[in-house]
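Read the structure below first, then the notes.
Only a single protein chain was left out; the remaining protein chains are all shown in position.
Chains here go by letter, A and B, matching the order in which they are written, and residues are numbered from 1 within each.
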Amino acid sequence: MTQVLETPLEPKAPPTPAERTAHRKALLEWIGIHSLGIAAALFFTLPFVFVFLTSLMSDSQALSRDLIPHTWEWDNYRRVFDTPGFLTWWRNTLFYAFLGTALTVISSIPVAYALAKFRFRGRNLALMLVISMMMLPPQVVIIPMYLFWAKQLDLSGSLWPLIIPMAFGDAFSIFLLRQFLTTIPDEYVDAAKVDGCGDVRTLLKVVLPMARPGIAAVALFQFFYAWNDYFGPQIYASENPGAWTLSYGLESFKGAHHTDWNLTMAATVLVMAPVILVFFFAQKAFVEGVTLTGVKG
Amino acid sequence: MSTYTLRAKHRRSTLRTLAFLSPWLIGFTVFFAYPLVSTVYFSFMRYDGFKPPVWSGTKNWTYVFEHYPLFWPALRNTLWLVVIMVTLRVAFGLGVGLLITKIKTATGVFRTLFYLPYLAPPVAATMAFAFLLNPGTGPVNSILQKTGLPAPGWFNDPAWSKPALTLLALWGIGDLMVIFMAALLDVPKEQYEAAELDGATPWQRFRYVTLPNISPIVMFAVVTGVIQTMQYYTQPLIAGKVASGVIQGAGTQFEPGYPDKSTLTLPQLVYNLGFQRFDYGSACVVALVLFALSMAFTALLMRRRGGLIQAGER
């Protein structure tokens, strides 16, 4: 397919009619595919563009039908930050995302390692249970869990009911890590054992350094999960605005700013931006992670 | 080695396994097994959070299946989403995956652009779409009207709200695109060359070479898509809330599923029954229906692709 690219560029001796049709066909294919690509790119990017443009409109223009801002109101972003609570939501989200991710990674690694490298009875059963947990909608167990956290432990109105469980392994992370760890040849593990390393040291010194991409992928997924989570904060934190996260607060932002779509869209941009920035820094690990869930599965 | 040391070694290895598994074992018990059993228990109880739970037999079950006005609409919506949204997502994901393998200029740029929407946080993405698709003032309808095309009511019209959600789901196709892209690149080149020598048309090449090679991935995408649909919560909820315009809700009872129950999904019912009507028992009934459906498809996934487990057994 590489010749497709070169075709229109290289002038050659007068081509035969057959060659010419082949060239024309290849050229048409190149044009066709790239037009499709551009059309698709527009579909994927225009929503971002419109959101961004609206975020810079004046209040009076935001409900009109014009697409381009008449005046560029960068001040909207400052106004978003001035919204009572917005900075708190940021802080809470970062807290939830970072602490949750750290706890998930730390607690999931040993489990994933055991499931990938240890031979024991019930291993397949355990793995099946992990997958079942992974596929379980959080709403299934929410009633008893809510009563447990709110009534027994008086932790509603905070993010702890969401963070604490992450210290006990997250099914998706365990599964993903286990998939990754199985790709590390047993010989490395055995060699470490021969050198006299115990299980913990083998895991720390030999396996973990090799599993770094897998861990990075897990950490990213978990970070995004916490960042995006709406149901969790809605159940546990809704009653205390001091514990809201960005994803939860954004919706109420619409309420506080009424139909000021410009401000709502500016807030939307501010919620999207960090995720996209993280992606640019960790693109490779992320794409690998996605592939791991599907292909290696 | 004596049997004694063997047994000791065995015990030690069991202990070691247990130690490594311990975080998950605790998590499994406290956050999965116990609440699941408890959910079953509450589904037979009349419990409103104030008075102590009272045994009520199958009353909650009868109520949910026969009298709860939101149950069947939610199930019908789920079916619609499974049939149409999941199918379109898989087809579109495959299409975009194919396209990206064919694009030879600025591939990285295209790939990133195609992938980005998948990362947009669901609440933000849904709010953005609610704005874009606002039937009165949104840019999409402005453009449609300028070009003389019909401008649908999108999230404000029961007939268009699910298509609008589908559009949102197609926008965030990045995950499937990457999976399909990887699978497509794994198809052995020789098979294409052989097909080309036989004079196969591009369609025939796709039908007889590509598809058989990637069919397990298609299957995977379909089943995980169905399972995700069971969990579909944030997007329909936010879309309904923003479009109904009664987002504030102080004083007004929040009405789930705007417009006309067309965006209701089962998880929303758990919330409606459990955290708005405070009928914990009936909420648990819906939760168990959700559980049964999710597990049925998970079983399908594990059976059809024993690979999920055996991949590591190689």
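Going forward, a contact is a pair of C-beta atoms (placed from the backbone, for glycine too) under 8 Å apart; a residue touches a chain by one contact, two chains touch by 3 or more.
The criterion applied here is as follows: contacts and distances are computed from a predicted model.
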{"item": "\"Probable sugar-binding periplasmic protein\", \"Carbohydrate ABC transporter membrane protein 1, CUT1 family\", \"Glutamyl-tRNA(Gln) amidotransferase subunit A\" or \"MbtH protein\" - which is the UniProt name of the missing chain", "value": "\"Probable sugar-binding periplasmic protein\""}
{"item": "Absent-chain contact - pick from A:Leu46, A:Leu99, A:Ala150 or A:Ile164", "value": "A:Ala150"}
{"item": "Selected from B:Gly57, B:Gly136, B:Pro188 or B:Pro202 as touching the chain missing from the view", "value": "B:Gly136"}
{"item": "Residue of B:Pro52, B:Gly108 or B:Gly199 touching the missing chain in the full complex", "value": "B:Pro52"}
{"item": "Residues of chain B (touch criterion as defined above) contacting the omitted chain", "value": "48-52, 59-60, 63, 67, 69, 134-137, 145, 151, 153, 156-158, 243-255, 258-261, 275-279, 282"}
{"item": "Footprint left on chain A by the chain that the document does not show", "value": "63, 150-151, 154, 156-157, 238-241, 252, 255-260"}
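One rule holds for everything that comes next: only the chains that are shown with their structure count from here on.
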{"item": "Interchain centroid distance [CA atoms averaged], chain A/chain B, Å", "value": "15"}
{"item": "Chain A - residues contacting chain B, complex", "value": "1-2, 4-5, 30, 33-34, 36-37, 40-41, 43-45, 47-48, 50-51, 54, 63-65, 67, 107-108, 110-111, 113-116, 118, 120, 124, 126-133, 135-148, 165, 167-169, 174, 178-179, 182, 199, 224, 227-228, 230-231, 234-235, 246-248, 250-251, 254-255, 261, 264-265, 268, 271-272, 275-276, 279, 283, 287, 290-291, 293-297"}
{"item": "Contacting residues of chain B [partner chain A, same complex]", "value": "13-14, 16-17, 19-24, 26-28, 30-32, 34-36, 38-39, 42, 49, 96, 99-100, 102-105, 110, 112-117, 119-125, 127-129, 131-132, 137, 139, 142, 171, 174-175, 178-179, 182-183, 186, 217, 220-221, 227, 230-231, 233-234, 237-238, 241-242, 247-249, 266-267, 270-271, 274-275, 280, 283-284, 287-288, 290-291, 294-295, 297-298, 301-302, 305, 307-309, 311-312, 314"}
